[in-house]
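Right after this comes subunit A.
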Amino acid sequence: MSPVKTPLVKLSAIRKSFGPVEVLKGVDMAVEEGQVVAMIGRSGSGKSTLLRSINGLERIDGGVIEVDGECVDPGQIDLRALRQKVGMVFQQFNLFPHLTAGENVMLALKVVKKQDKAATRAAAESALAKVGLGHKFDAYPSQLSGGQQQRVAIARSLAMAPKVLLCDEITSALDPELVAEVLGVVRKLAEEGMTLILVTHEMRFAREVCDRLVFMHGGRIAEQGPPAELFDRPSTPELAQFIGMVEAR
Partner candidate 1 sequence: MAYSFDFSSLLDYTPVLVDGVATTVGLTAVSTVLGVALGVGGAAARTSTVKPLAVVVGAYVELIRNTPFLVQLFFIFFGLPSLGIRLAEWQAAVLAMVVNLGAYSTEIIRAGIEATPKGQIEAGASLGMTGPQIFRYVVLGPAMAKIWPALTSQIVIVMLGSSVCSQIAAEELSFAANFIQSRNFRPFEVYFLATALYLALAVALRWIFSLMGQRMFAKGVSRA
Partner candidate 2 sequence: APTYAKADALERIAKEKVLRVAVPQDFPPFGSVGTDLKPLGYDIDTATLIAKEMGAKVELVPVTSTNRIPYLTTGKVDLVISSLGKNAEREKVIDFSTAYAPFFNGVFGPDDIKAEKAEDLEGKTVGVTRGSVEDIELSKIVSDKVTVRRYEDNNGTISAFLSGQVQLVATGNVVAAAIFERNPPRQPIMKFLIKNSPCFVGLNKNEGPLLEKVNAIIAKAKDDGSLNDIAKKWLHAPLPKDL
């Protein structure tokens, strides 16, 4: 038996309200290094909020978030150290429109990591190459397809060498035929041992690539486990209904 690993990301009893509405009602979750976790659930079930809490974009009201052994205080203000460990990719890409693909990737290396010019450039080139866009270094986001933009966004996060990468429905804003190229990149990252937490509606992808599926319902984790198991034998009626709905089309 292997020794008990400390998880890379550990969430305990996370609570979060927006005004009077409690959106996260006590979430516990642990993700080990190299794991690929997919979160699914209905719209409004709190998936994005949970993900955003992990890198401090939302300040939680209660509970403890631990990343790589360090605690994220709910009240803490300096989140810079945390955020260098936790990368995030958004549904809407959020590339900086006034910078080229290369500059998008280099910016944080320069101003946050204070790397020198040569190192920055080398890192950016290798990150872009990794997502198959080595040749688009000088293209502006507006000159790229949605799929390419999303891949640049992934490269931008990767270049910071995060311990874990959070992806929030990163293919939902894409035209159907562009989805595959982005999922391909994610699949590669997973194979290379990157720790990933994904929110996704691509059930087939989740099934194939993920180690674990987390089904959120009403601000709680209603069910989790290996994808095949959950899909084939959902133990809650909510999950059964959700699967039915997604596959109804």
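Please note the rule applied: a contact is a pair of C-beta atoms (placed from the backbone, for glycine too) under 8 Å apart; a residue touches a chain by one contact, two chains touch by 3 or more; residues count from 1.
On how the list was made: all candidates are chains of the complex that A comes from, given by their letters.
All values derive from a computational prediction rather than experimental measurement.
Engineer: Which single candidate from 1 or 2 touches subunit A in this complex?
Structural biologist: In this complex, the candidate that touches subunit A is number 1.
Engineer: Residue numbers of subunit A touching candidate 1 in their complex, please.
Structural biologist: 55-57, 79-81, 83-84, 86-88, 90, 92, 94-100, 107-108, 111-112, 140-143, 153, 156-157, 160
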